[in-house]
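Only a single protein chain was left out; the remaining protein chains are all shown in position.
All chains are identified by letter, namely A, B, C and D, in their written order; residue positions are counted from 1 within each chain.
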Amino acid sequence: MDSNSLEQNINLIRNNIGTKNYLTVKEFYIGKEQPLDAAIVFISGLVNKEIIDRDVLAPLMYKVNENLTGKANLADYLSKTYIPMSNTDVIEKMDDIITMIKRGKTAILINGMTEAILIDAAGGEARSIIEPENETTVKGARDGFTEKLETNISTIKRRIKDKDLMIETFTLGRRTQSEVAVFYIDSIVDKNILNELRKRIKAVDIDGAISLGMLQQYIEDYTYTVFPQSFTTERPDRAVAELLEGRIIVIIEGYPVAMSIPSLFIQFFQAVEDYNQRTVVASFSRILRVFAAFIVLTLPSIYLTLIKYNVELIPIKFVTPIVQSRVGIALTPFMEIVLMSIIVEFLREGGLRLPSKIAQTLSLVGGIIIGDTAIKSKIVSPATLLIVGVTVVATFLIPNYDMSLCIRILQFPVLILANMMGILGIAIAWFLILAHLSSLDSFGVPYFEFHLSDLKDTFIRLLYGK
Amino acid sequence: MNNREKILKENDYNLTSSQYTAVVFGTMVGVSTISITKGIVRYAHQDLWISTAVGAIFPIYIFILTMVIFKKSPGENILTLNRKYFGKFAGGLLNLILLVYFLITLLIIGNTYIDMITTFSAGFLSPFKVALAVFAVSAYAASNGLRVVAKVSQIALYLTFLLILPSIMALKEAKIINIYPVFESGFSGIVNGGIEAFKQYLGIEIIFIIYPYLKQKDKMAKVTVNAILLTTLVHVWIGFISVYYLGSDVILKSDWSFLLVTESVTISLINNFRYIFILVWSLIILKSISLYYSALLFCLKDFTSNKFQYKILAFVVLPLLVLLCIEFENIFPTEEILNFITISYEIYLIFLGTLMAITVSIKSPKEQRKN
Amino acid sequence: MKRYLIIITILLTYMFYLYGNTRVPIEEVDIIVGFGYDVMDKSNGQIQYSVPFNSYIFKPNEEKLSVTKTGRGKNLTEAEQDRDSKVERKYISGLEMVYVISEKYAKMGIKDLIDERFRNTEANDMAYVVVCKGNSEDIFSFQELGYISTSDYIYGLMKNIDGYNFFSQNYKLIDVFVRMDSKGRQVLLPYIEISKNGLNLTGLALFNKDKMVKKIDIKEARILNLLREDNVKGVLSIRKDNKKYIDFYAKSKNRKVKCYKENGKYKFDINLTLTGEIISNTLYEDILSSKDVKEKFEKDMKQQVENMCNEFINKMQYQYKIDCLELGRYGAAEFGRLKNVDWNEIVSNSEIKVNVKVMVESEGRGDY
Amino acid sequence: MEKNKKNKVMIICVLVAVLIVFFLEKSEEAPNVEELDIAVGIGYNITEKSDGIYYDIPFNVYYFQENGKTKSNIRQGRDKTTGQVKQERQRESPRSYSLGFEKVVLIEEKFAKYGIRGILDVSFNLPKFNNDAFVFVCRENTNEYFKEDIMGYTSTSDFLYGLIKNMQDNWFFGENYKYKDLILIVDSEGRNAVLPYIEKEKDEIAIKGMALFKGDKLKAVIDINDAKWMNILREKKSKGLLTLKKNSKEYINSYSSSQKKVKCIKNGEECKFIIDLDISGDIISNTMYKDLFSNTETLKNFEKLMASEIRGYLLDFVKKMQTDYRVDCLELGKIAAAKYGRGTGVDWNEVVCRSEIEINVRFKVNSVGRGEY
Partner (left out) sequence: MNKLSGNKITPNEAVYILIGIMLDLNIVSIANALVPIAKQTSWISALLGGVYPLYVGILAVFVSRKYPKDNILTLSKNIFGNIIGNILNFLFLISLMIYFCAGLSEVTIISRTYVVPFLSSLKIYVSILLLAAYTASKGLKTVSRICFFNFIGLITLIIISLGILRNGSLLNVSPVFGVSLKKIIAASRDSAYDYALMETVFLIYPLIEDSKKIKTIVLKSTAFIVIVYTWITFISIYYLGIDIIPKTIWAFVEVSRDIEIKNITNLRYLVLFILLFISIKSMSILYYLSLLILDNIKKIKNKPIVIFLIGILVIYVCKNYFKTLHDRNEILEYAIPVITIYNLSYVSVISLVSLLKKDDIVGKKQKK
């Protein structure tokens, strides 16, 4: 600090943190014969008051019975003798002190001392560690990330004890100055991806980095694509698995989700319990998920082209039942499928926002009553309802929420192309999707790439033992 | 009148440029647009779409007059100018004629709308109920000032185009040779048709009244020309597509030929276009009625020399209008009387405009004397 | 001031509601699907109009039934009033699919019928108009396997009429409006009759202005349609003998008609282009591989079609004396519409040249 | 920024081009499946008229009612060429029909005699044609068969479809009597088509024999017994019923399946065919031998007796084929052609009818059922 007078420093801190900001300053005297003026400064909401009273104030006020005037590097001496706390450090630069105070630390200032002792007695309410809601597993660990960055760091550190585990922190956003932690294992990670990531995070200058989603948008390569560019998870064991594979994990303060860079298309189809189930079962369920994604995209359009254009390709046995169910239906097949899919989207979006009790009833009511009445009133044919039903169920199979959203959206352009051009339309739609996917890359790593050699972990998960 | 009402009152009357175009377009494109071909086809047969373009001379002439007046006195509209230049009594008389005209147009629009609605869809409603509903709604809109009506006419502008666009699909169905031979009815046929088409562009006279209320004064010319261009485009397109699809002989026989065209355009989703047409058309008609209603209120306010507020005036004149509208049949029993009135009114407008333009440019307001 | 406003609005809404309305919801109403127009000459020499209509009746147990009711009277309006009086339930007109006009009625002239339909805004302009042999009442009472009402059957027949025989889709009510009184145009309606294996299409009814003049059988109707309509489809075949024949499924593009006057005589040039595929061929060997065999076929087909057209045109000019190819329309467009000129007469003794261009598009998957 | 603007212009004009191409062009509108007549059976007949031969091609068509029942109806068309017939048929059918679901194709005997080349052309010109339909030759006009309303079957085509399936199990029928086999066989060297022959007496339809074709014309119709022997000789693998009858009371029925191998030896001009059949059967009823399954001795000579019996019948049939029918319906020509070169212009029918055919049969009993009654 430039000046050593207590008043000046306190005023400086107060203006800097802002007048209406619950800054509490406790002044007291320290030392026996000629007591020195001293003060503790902290932000009341973020600090645990008992610790301060018990471990800081009490010893300084009662135990110090020596004359401190004129003692050299007083701060160091005090923190070593009188303050029984574990992490205390002495900081000289004023703006560091201010950022620390904003972070929930308490500063001890003494008249005539240019440094300040900073004590980490951060308190304040924080959510306890519970199992994340959307990514539940049967046999896996039950813990998840929380809003507090320190707890997240601790959960990851507890899992990886390797000395190469590096954690870099950046501050983001002019207003929120929220902390961003970047984890990577130094020996495995690809250096130029790391540099690229650092460059991009530094380049971000927004006033508030509230959520990881925003950060994703800023550092991704392709903005105009439906496919999610970065893989997010709320489970530490999944994050650790990514780290071990050489990826970089980014966690932002106040957001209980970790983002792994670079993320590939296949990652979104790998659920957590794949790793702790038997190989055959795990690979079967993984193939099932990819097949489900295929079904969602193409089943309605194949049904549409079979009914409308290439009638002769319907297998003989299916002709009479399908035509039986379609006699006297008012809407054209395309309109039917679109209408039913949109109604299902209504139900799902509606269900999402409502409290869980009402959500169940809504989907129940929606599913049965609307479906049944639609058939009775001959607006929609039972065959179409079956197809739409199967497609809807298939979307639930995709583990990652972003990817299932994207696949649901992609379903409609494929349907429109199929309605316009029959099988040619489907061929074109699939060609376009594959071409688009193969043109994407995340941080230089190809997004959608198969090498026959490393097929073992993409589609099927090979044995660990062998 | 506290601060808020003052601001409200204040910007109540300066319209943005797009609102101004919508208002001018709104008055011209109204109830008669779907039957513009009826009058003209007798003269210009299959070249009626050319004579609709020729008809655009009338609004352009009125526009030139307003520009001359606007140059001299941007602040007051024609009603106050009448009183200023021709003295209280003569100016008042001229304004009275304008007032009577707006009243008659309101009745014409109301009556045609009632005929259309009763024949097309709401057969069970009696004329009284329809008239009451229509006029009450437009009275409410007009009483809230010009700005509200301007916003409504903006929406109506987009709706009008919504109705016109499907008729493009009719291009695919029929053949181009229905229009040939072009210019067969010769120069005289087309000009007669053009004069006949003046009737379609009636409604331009509203710019006499509302020209002071445009916010960016310098944009006046551009904005009004836009409106006139749009109207001519709509009229020419309706004329062209009716001849292209139906041929001139069928147009002779049907009142609302454009309805025949839009009805034949079946869109795959909605097999009968008529239902949407009625819905959207009623909105457009309500818009033009409330426009004329607010013009009427301007004249009334001037007539009663600013004693009453708009709200009171609107609801006082409402029962009179509804009553007249029901008795419309016996006031103007035959078609000829109506034609006579519209033609005489066209002449009156041209006379009033030229007179005002001359007096404004010669007489300077300073040495204006009372006579 | 506020209080008065509220009272007035309450009063108005109450009056509105007071009048109530007599509109009946849709279930208790039968829907008319077909109108018929017949004429019978009664014993005392007068003519009696009979106008049946065919409508659906919705039964509670969802079994749709169709019923035919007729009204009789001295003239059309009287017959219609008589029919309305016989109906006990409210019925909606405006969803009809088909108008069936008996031949006798058509021969007497359909001016009053078309006028009534043109004036009535609830008429469905997109319904098909058909001329039938005998009375339309018998047509309506004919029971087709698998169809609830005959109007459905006729509607299906007309909807798929443009697949073959070079028919087009211009047989709707709005087409009759447009064609009846326009200069140089003729109304042409399909002709149906009940034969031994059911109700089917046996030709075309040719009208002059509003009176039916001639029934054209199906073979001639194909040539007439080919010459008159655009974008129509049909099968043309060259047949040398029982075993050797070739069928060509032809689609015609927009025909180009040029009309000009040469030393006082009207001349019409009709250019037809036929593209299509060969659906069966035992006449030409390996048409698939060699190009000149294909060109030879195209030349033969062009010759055959032109002969058929010229033959029909001679018949039209000398026997019917009516311009049923709508050439008058092109004449009017060329020489002005205002002069009231009888185009039938002009076309009948004008010189009409037909020029056909045949292009084979694809031969399916091979040639046996 | 300039490049970005140029890209925008590019994207816009590409979009406009696509819109024009896809929406303003008058495109054919394809009907849905329920608006189509599903043609399940096709009949081919010809009627002799003064001014030439008229083809009469009726369709056996499904129509679907709202209450869920499907019925079958007939759509007729008669004209001088097959293409014109399509046009005639459209005059009375309220729906366009869709090919691709044919189960059965019936050819009238007169038509078969006249030559079926005209039919085979259809499948090539109509890509939608589904050539998995079974082809039958029938005695009367095909309408008789389509008119028939058989209990339990929506249309006669389904009935016939079922009929041919079970003939394969008891009368040694093969399964390649389909339309696509017809295409493959009719014009290929050394092969002749063979089709089941059905008749209808007092509204009871049954397969009465086989129709033998030479090229694309019907040559001869053989009754069901001869057909059985022909099938054994013709099909590579077939199943059926063989009986050994001493007299009306004593007989043995065996449900047997036969395997065929053919060798062809060329001696000079002629060629000699050796057909060895090994037939294995299960005895299903036996009133001749008492101790059949216990005593291997009787079993052995029963097998020998059965083999010689079958061989006798087969040799009779072959002689009849070579003399009366004079057509190679056993696909021997194909084997000869495969051995001695194709495209040499040799008429394999003549060669086969002149050639000497030697048959040796081996009969083996593999199971005797559950026991002896």
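What we mean here is this: a contact is a pair of C-beta atoms (placed from the backbone, for glycine too) under 8 Å apart; a residue touches a chain by one contact, two chains touch by 3 or more.
It should be emphasised that the depicted structure is a prediction, and the values quoted were computed from it without experimental measurement.
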item	value
Chains on display which the left-out chain touches in the complete complex	A, C, D
Selected residue (touches chain absent from view) among A:Lys139, A:Lys317 or A:Arg353	A:Lys317
Touching residue (missing chain; options D:Gly152, D:Gly268 or D:Gly341)	D:Gly341
Which of D:Asp149, D:Asp187 or D:Asp347 contacts the chain that the document leaves out	D:Asp187
Footprint left on chain A by the chain that the document does not show	188, 190, 192-193, 245-247, 302, 306, 309-310, 313, 315-317, 421-428, 430-432, 434-436, 438-439, 444-446, 448-452, 454
On chain C, residues whose C-beta touches the chain left out of the figure	288-289, 291, 294, 359-368
Chain D, residues in touch with the chain not shown (by the definition above)	3, 6-7, 10, 13-14, 17-18, 21-22, 25, 27-30, 124, 127, 131-132, 180, 183-184, 187-189, 334-335, 338-343
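Everything below uses one rule, namely that only the chains that are shown with their structure count from here on.
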item	value
Chain C and chain B - chains in contact with each	none
Chain pair with the most C-beta contacts	C-D
Euclidean distance of C-alpha centroids - chain A vs chain D, Å	66
Inter-chain centre distance, chain A versus chain C - centres from mean C-alpha coordinates, in Å	67
Computed distance of Cα centres, chain B from chain A, in Å	60
Two or more partner chains touched - positions in chain D	26, 65-66
Residues of chain B whose C-beta touches two or more other chains	none
Category of the chain touch graph - line, ring, star, complete, other	line
Every chain pair meeting the contact rule	A-D, B-C, C-D
Touch list for chain C against partner chain D, complex	63-64, 144-147, 152-157, 159-161, 163-165, 197-202, 218, 231, 234-235, 237, 239, 241-243, 245, 247-249, 277-282, 363-368
Chain C-touching residues of chain B, taken from the complex the two chains share	45-46, 119-120, 124-126, 129, 132-133, 136, 177-178, 180-181, 184-185, 245-250, 253-254, 260, 263-264, 266
Complex contacts: residues of chain D adjacent to chain C	26, 52-53, 63, 65-67, 71, 73, 76, 80-84, 86-87, 90-96, 115, 117-118, 120-127, 183, 187
